[in-house]
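Can you read through this structure? Questions will come right after.
One chain of protein is taken out of this complex; the other chains stay put.
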Amino acid sequence: MSKKPFRPDVDAPAYHGAYAPYDIIKEGTIALVVVALLVVVLATLFGSPDERAITIKAWSNADPIDFATTALGELNGSTITASYGAPYNKASQGQALGPLHLAQWAGVTIPINTVNDFVVNPLSSVPGDPQLHAALAQWKGASSTERTTWVANYTKGASKMTWSNGRITVPATNVGPVPTMINQLTGMARTGALDQALVTGGGFYTTNYTKPLMFVADGTYLANLAQKQHLLGNQWGMMNETGSYPGQAWLWLYTFWYQVAPFNSSTNADVQVWAVMMLLSLLLLLVPLIPGLRSIPRKVKVYRLIWREHYRSV
Amino acid sequence: MTLLWSLAALVPLDGLGHYIHWGVIDVSVANFVVIVLMIVTFVAALFLPFPGRNRRRGDQ
Partner (left out) sequence: MTTEIDRQWTTRLRKRAAGKLPPEKLLPDTQPAYVASWIYVFGVTTIAALTMVILSGVILAIRGPQWWHSSSIGHFVNSLHLWSVEIFFFAMIVHLWGKFFMAAWRGGRTLTWMTGVVTFLASVATAFTGYVSQTNFDSQWISTQAKDGINATGAGSIFNVLNLGQMLMWHIVLLPLAAIVLTALHVLLVRIKGVVPPFDERAGADQ
């Protein structure tokens, strides 16, 4: 009868040594009490962070030019949302992992048309404003070529956009209803009505904040606040928390890749980093099956500290 | 009821954090402290003697 060779990194020796009393329920109870006390002490000492959510109202009042510029970007298709691709629209192929366009294959399942969803529809919900309704009628009655021309002309002058006396002004001609739409949307935003329109546009109840969040993230206000809190991607932000609180230290390796080449300058960084992390997670999962990797503990001999009593008695 | 008044954090950590920069590494002091504590705890667990009773019950 052939005996299988003993593989020290795979097999465990049979144990014929001594056993000692060990009260696992008592140990568990002590652990629970100690952890509970520690948690109460930490919560009492340090509390937890709660930076208030920003609103489109806060953003548009703090920086009406940035808001209006973003609204224009939703019309001319230059914002992140407008040019994103799947799952929001077909404006781009999205990120690629070699030949694989995973997002594109998954399709448009959260449709966002930034022209209608972020500008025209919210404005259409405003009652009793004849000037606005005339502008919207002009927009809706125009051909797509006319609309593109108006928006392009307005965009040409947008670098000289000013804000004064509650009005956005852009030096441009042949712009149709676009100045009225941008001005009215900015006014709507500043009252808080746009926050509501983006959330309740689909009905009374919602727990889905996709549209207002995408709109807000298209501007610079949210990112500027995040930068002050050291939360940007290139600030290792994924690991960090607002204020001086500890964050998510366990994400160190995930965020690390974004700081180094080639990922730090890649337009496909997100899918590439995901692929790397999936691979590393798989390696961690399969350690017991990977020769070399599974030999490290035996070679490094940290175990001699853990089992020193055992080795002394053997 | 006085317990309720002491529920606000004694040392709130709401001020902007401090960061340690070392080459490409940019870590918050809070996270750095957590990581160091983890390593210290691991090393301490390896070295600290474990209270054992040497009653042996023989082979089982």
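Order of writing sets the chain letters: A and B. Residues in each chain are counted from 1.
Just so it is clear, a contact is a pair of C-beta atoms (placed from the backbone, for glycine too) under 8 Å apart; a residue touches a chain by one contact, two chains touch by 3 or more.
Note that the structure is a prediction, hence the values are computed from the model and not measured.
**Q** Tell me which residue among A:Phe46, A:Phe67 or A:Trp236 touches the hidden chain in the full complex.
**A** The one listed residue touching the chain not shown is A:Phe46.
**Q** Please pick, from A:Ser78, A:Ser124 or A:Thr210, the residue that touches the omitted chain in the full complex.
**A** In the complete complex, the chain left out is touched by residue A:Thr210.
**Q** If the hidden chain were put back, which of A:Ala62, A:Ala137, A:Leu279 or A:Val302 would touch it?
**A** A:Val302
**Q** Specify the residue from the set A:Ala91, A:Val115 or A:Ala249 that touches the hidden chain.
**A** That would be A:Ala249, which touches the missing chain.
**Q** Against the chain that's been left off, what residues of chain B make contact? List them.
**A** Counting over the whole complex, chain B touches the hidden chain at residues 4, 7-9, 34, 37-38, 41-42, 44-46, 48, 50, 52, 56-57, 60.
**Q** Over the whole complex, note the residues of chain A touching the chain we left out.
**A** The list for chain A reads 5-6, 8-15, 17-25, 27-28, 31-32, 34-36, 38-40, 42-44, 46-54, 84, 86-87, 94-95, 102-103, 105-107, 109-110, 206-210, 213-214, 216-217, 222, 225-226, 231, 233, 237-238, 241-242, 245-246, 248-251, 268, 270-271, 273-274, 281, 284-285, 287-289, 294, 296-298, 300, 302-303, 305-307, 309-311, 313-314.
Criterion: only the chains that are shown with their structure count from here on.
**Q** Please output the residues of chain B touching chain A within their complex, sorted ascending.
**A** Touching chain A: residues 6-19, 24-31, 33-35, 46-47, 50, 52-60 of chain B.
**Q** Where on chain A does chain B make contact in their complex?
**A** Those in contact with chain B are residues 16-21, 43-49, 228-230, 235-236, 239-247, 249, 252, 259-260, 302, 305-306, 309.
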